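Here the structure comes first, spelled out in structure tokens, and everything after it is commentary.
Here the complex is missing one protein chain, while the rest keep their positions.
In this document, chain identifiers A, B and C correspond to the written order of the chains, with residue numbering beginning at 1 in each.
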Amino acid sequence: MEGLVPTATQRLWMYETMAKIRLYEARIAEAYMEGKRPLFNMAKGPLPGEMHLCDGQEPCAVGLSAHLGPEDYLACHHRSHAQAIAKGVDLRRMTAEIFGRSAGLSGGRGGHMHLFDFDKLFWTSGIIGQNMAPAVGAALARKLNGESGIAVACIGEGAVNQGGFHEAMNLAGVWKLPFLCIIEDNGWAVSVPKHASTAVPENHVRAAAYGMPGEHVPGNDPDRVFEAVGRAVMRARAGEGPTLIEIQTTRLQGHFMGDTEGYLPPDELAGKPALDPLPHYRERLRGDGILSPDLEATIDARIRHELDDAFEFALAAPEPEGSAALETLFV
Amino acid sequence: MEGLVPTATQRLWMYETMAKIRLYEARIAEAYMEGKRPLFNMAKGPLPGEMHLCDGQEPCAVGLSAHLGPEDYLACHHRSHAQAIAKGVDLRRMTAEIFGRSAGLSGGRGGHMHLFDFDKLFWTSGIIGQNMAPAVGAALARKLNGESGIAVACIGEGAVNQGGFHEAMNLAGVWKLPFLCIIEDNGWAVSVPKHASTAVPENHVRAAAYGMPGEHVPGNDPDRVFEAVGRAVMRARAGEGPTLIEIQTTRLQGHFMGDTEGYLPPDELAGKPALDPLPHYRERLRGDGILSPDLEATIDARIRHELDDAFEFALAAPEPEGSAALETLFV
Amino acid sequence: MNSSVTSASRRNRVERKLTIAKAINEAIAQEMRADPRVFVMGEDIGAIGGIWGHTGGLLDEFGADRVRDTPISETAFIGAAVGAANLGMRPIVELMFVDFFGVCMDAIYNLAAKSSYHSNGRFKAPMVILTAIGGGYSDSTQHSQCLYATFAHLPGLKIVLPSNAYDAKGLLTSAIRDDNPVLFMFHKNLQGMGFLGTVKTAITDVPDDGYEVPIGVANIVRPGRDVTLVGLGATVHQAMEAAGRLSRQGVDAEVIDLRSIVPLDRNAIVRSVTKTGRMLVIDDDYRNCGLAGEIIATVAELGVPLRAPLRRLTYPDIPTPFARPMEQFALPNADRIVEEALNLVTGAGK
Partner (left out) sequence: MNSSVTSASRRNRVERKLTIAKAINEAIAQEMRADPRVFVMGEDIGAIGGIWGHTGGLLDEFGADRVRDTPISETAFIGAAVGAANLGMRPIVELMFVDFFGVCMDAIYNLAAKSSYHSNGRFKAPMVILTAIGGGYSDSTQHSQCLYATFAHLPGLKIVLPSNAYDAKGLLTSAIRDDNPVLFMFHKNLQGMGFLGTVKTAITDVPDDGYEVPIGVANIVRPGRDVTLVGLGATVHQAMEAAGRLSRQGVDAEVIDLRSIVPLDRNAIVRSVTKTGRMLVIDDDYRNCGLAGEIIATVAELGVPLRAPLRRLTYPDIPTPFARPMEQFALPNADRIVEEALNLVTGAGK
């Protein structure tokens, strides 16, 4: 198929976004650990609660959002910083939300696991599998209104065994909706490996159960994700119905911060850094003459500037009043 | 494969059981209509509530239970008289239950949609798809205890789109349990045809999503059901894991009594009697020299005697005291 | 029960008696005509017009795009309604029996009900969930419940329950126009279906044109001095019957039709009990942590001066048995309301 190979500009965007995500997570991780040493306690510090980092899964996010515009709806879950950033969610207000500030996307009501940006149609739920149906509904709305725009749901390979996945996939299939389901297969659901939870080795075979094409993307490679997603998005935009894509990726960190991954086979733990997609992609773009030392420095500076700005904004924003808790239950 | 073709004795048992089920439903239907004429009102008469008849679906029941013993657990749903009778549920106490008598299987607490016979390990739930997981759990119990016995769940083709189906199938697949899922595909879920609700034409293809074999049994034919189920039961008993079988069958009556099926295409409605599996099977057994006029008469008399006895027992049994409602919430 | 009709300033028109089912049907049709964003999804709502008769004729008038039969996938289609509502549509979805909430509660209580809150009001969920409630016709443990408190306990849904056709149309019109998710419950025994008996007093005069009955406002359907009877849906009719009988015994009961469970018109209740000094709440839902208990607690915590203890007549904490004698034993009815109310007034039950 044509038009599905990323251009140099698109590859550069993917690289820069991956790098931005990685640095963003590093800064979040640092901020998160404040007040949690020497004894880790997730209730403590200026950034309390759970924290699920995306390190290693950037290719899924950039290869997807390279094809999406603001009219496309994207529903994610507990591990969604990468997807949010790639989708273009306002970094200042997202960071403020993660820090629980009143200037945050949800005024501090949601926190890291509940990032909602209506302007970018970015949406999340922390309940496994439950982001599928709203995305199908968004696709239905687009279709009913004859509007452009598709809907995408991203879920983990562990989440695929939840009933909500099945129902939503069948609905998208039988109604031939402009919908795409992306499975980010990092091989683990907290401490449970895929083979212990899933009756098939690869989930894209499940597409056949819903009368839609399924693709498997190995290698955690942004270019290949770009290509597969591109085909699916073209089909969806052309009214040819939904697609299921499973992307093989890597969770470089534990399930959430504080998870020391004692359950990982030692060789898998030791092998993690080698699986990091960021240096691999950097090398590739260097080899393809797309990245140069100068450009890398420019990108790096641009990212740092953007992140400095976002974190400064967030930390300068006031905490909400306690009584603000009572607002927005109803609109 | 050997041993899977029904013997003459087995075929006779299937025929007699089909005939018994058919007559049972006719008597239930008659009793149900008492007090509901001229104005149909399901609250009225000695047999109130909903009533889902099984006419036409007998082949699924007899082809299945021909392979099951009392140690095999069978989980059914709202339309389960046929399965109950084939599994050997006590006809007296089942009938008493349907009439809401204290001598009923559940003392009148359950009624027609909640038939539970612990002695025959027959179990039901009126919530679509929710009988799958308990059957998987029963299979797990058998496996954990190294006991003989498998577990079977029967569901309608409409129910397959419920999340509970997916989760239970995956669990049975990943744990390789002695489990069998039978889909009774009568083409309709109340008024919704299969093609309007299901993204694939045949559900047995969904077996691949759970790493198990799937079979499609066309023709609503007891012998073919017997063969397919036989293979699956052999696999399950041999520890080779679960199977999914979709049986094409026919709902000769409306969804429940009172359903006039105005939604059916006229030719489908008109074509129903021709699809009745009972005369077809009778003809076949006659042709094969298994049924003779004498034998038919004997069988008929035996059935009538058994049903007379069951209905007499049920109708002679007292109604429960109102205050019995307060019992057996906890054991 | 007709006070609201007469007050609706639609005098001189010919009376038009409708069942609740027809009133609901009309409200949906009118809102669909007025607003292209409104559409309906659910099991069997297309060709047969809904097993509860709400959507009759809609498929023909609006087509299969806006009147969508669904698979038996409540999690998917209720969740899909949230996604569609978030993008500006106004879906109406039907959960065929409230008893099925267990297969789709996350879509209801996390997706729909919390959408506004944790998006700070940005992802609105203007949708209506229609659902059938109630027993009394031998539908057994999995098809007879009310579950008011199951939904009222969890924040983020408005919940209404009409006792008659006038309120049904007006409340549903309000619900469809509301920017928040509204759970619209209807009691099977009031619905006016061909296949089930219908309490006659639920069939009332209904104006042709669209009108709203505000959500959150109870209706004093019978003023009285001696005891407040609080009901909703089917129990309003039982309370009215009981009030009639009580009046023949010299007891003047005030009857409140809650109409709305969330928001609950606590002021109306407290005002009434302040006047009568006695209250009996009639609730056909389970007793424990139920709506009746909430209403008693509301009055009790205000320290309203009382002439008798606050009481409730509820469905007990058991599943609904099939057999008629057991089910009827468990359900509230006018006889028992009369008995309990007399106890309160005479002090016999103390």
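Operating definition for what follows: contacts are C-beta pairs under 8 Å (C-beta built on N, C-alpha and C of every residue); 3 or more make two chains touch, one makes a residue touch a chain.
Note that the structure is a prediction, hence the values are computed from the model and not measured.
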Considering the whole complex, which of C:T150, C:N164, C:N219 or C:T276 touches the chain not shown?
C:T150
Of the listed residues B:I98, B:A135 or B:M212, which contacts the missing chain in the full complex?
B:A135
Among B:P6, B:G56 or B:G110, which residue is in contact with the omitted chain in the full complex?
B:G110
Touch with the omitted chain, as defined above, among C:H118, C:K158, C:H237 or C:R259:
C:H118
Note that chain C touches the absent chain at residues 75, 99-110, 113-114, 117-118, 140-142, 147-150, 152-156, 262, 264, 286, 288-294, 296-303, 308-312, 317-319, 321, 350
Across the whole complex, the chain not displayed is touched by chain B residues 73, 75, 105-107, 109-110, 114, 116-118, 121, 123, 125, 127, 130, 132-142, 144-145, 151, 163-164, 167-168, 170-171, 174-175, 328-331
For the chain that got dropped from the picture, name the residues of chain A it touches.
40-44, 48-50, 100-102, 104, 107-114, 125-130, 158-159, 161-164, 189-192, 196-198, 258, 262-263, 319-326, 329
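One rule holds for everything that comes next: only the chains that are shown with their structure count from here on.
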On a CA-centroid basis, which chain has its centre farthest from chain B's?
A
Roughly how far is chain A from chain B, centre to centre by C-alpha average, rounded to an integer in Å?
45
For chain A and chain C, what's the span in angstrom between their mean Cα positions?
41
Round to the nearest whole Å and give the separation of the Cα centres of chain B and chain C.
36
Mind pulling the residue numbers of chain C that touch at least two other chains?
70-71, 73, 75-76, 103
Going by the contact rule already set, what residues in chain A reach two or more other chains?
163-164, 167, 170, 174
